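The structure appears right after this line, and notes come after that.
Removed: one protein chain of the complex. Kept in place: all other protein chains.
Moving on, here comes chain A:
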């Protein structure tokens, strides 16, 4: 296959993946709607109320057999579609790498970074689906991935191009792959933290009005389980991020620019993200900061992470990390 053919394949695969993700989103929304159906035709199931299952999912209460059967079917279908979209997504990544001459990892610019990062989100979701019972997360994950892919295709798309010289290093592979994995993982953790806050609020409201949580929110794990899930995902992402920005990043920077840490805006924000997440981990161990505040901190961390990736490139012209523009030789005034 020629490089151009690979590139076309990659573009088509992204479009297809986007479409399938979108279908998955529709299915998940239908699932959601089915859960929210009015109470008529439901029976009270006492058994369901007895004790949550071990992943902390609160008891799915009072759903008629037929309706719960439909919900389960839609949920499974949505998951299958997501997994399928993920596979096509992977094809797009491979195509991108094969289209470059010489072949390389598909992490040369923001478009490529974004499609790789979203792929990691999907991959992790699919991989952890069973183990952590992530079914409830479906609409959120797929919604996020579809939106981000759309942004990537519309605003960030760039032709396949060879890497600039400074990017041409084995450290690129290690550094960027770990940054991408961490970014995808933090994003997944962020989704759990968002749900923590949403559910905490809903629970507060429900207690005030004396009602029970209903609909989709009732399927979301209870607060301690959400908190634990968020923690575990973040606890995986944090060392990976540490490895990416505090080990491989500096090693690479040292080889390319002679300084392992230069307080370049990209570095500064990577550091800020790191410190905020360290704060999150502390918060979970500090009375008065557990739960809600910790979740807020996790989201601040996520905001700094994505800002660093997308925002800083537009915001700051001094960053040496800008992907698109080759750094023009910098020469300070020289005394004669």
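Here are a few things to note about the model shown:
Keep in mind that, in the parts below, a residue touches a chain if its C-beta (ideal position, glycine included) is under 8 Å from a C-beta of that chain, and two chains touch if they have at least 3 such contacts; residues count from 1.
What we mean here is this: contacts and distances are computed from a predicted model.
In the listed set "Aspartyl/glutamyl-tRNA(Asn/Gln) amidotransferase subunit B", "Peptidase, S9A/B/C family, catalytic domain protein", "NADH-quinone oxidoreductase subunit F" or "Cytochrome c biogenesis protein ResB", the entry agreeing with the UniProt name of the missing subunit chain is "Cytochrome c biogenesis protein ResB". Within the set A:87, A:202 or A:246, the residue that contacts the chain not displayed is A:246.
When you scan A:144, A:216, A:238 or A:309 for touch with the missing chain, the hit is A:238. Listed here are the chain A residues that touch the chain not shown: 54, 101, 158-162, 164-166, 168-169, 171, 228, 231-232, 235-236, 238-239, 242-243, 246-247, 250-252, 254-265, 268-269, 271-272, 275-276, 278-279, 281-283, 285-286, 288-289, 297, 304, 312, 315-318, 325-326, 328-336.
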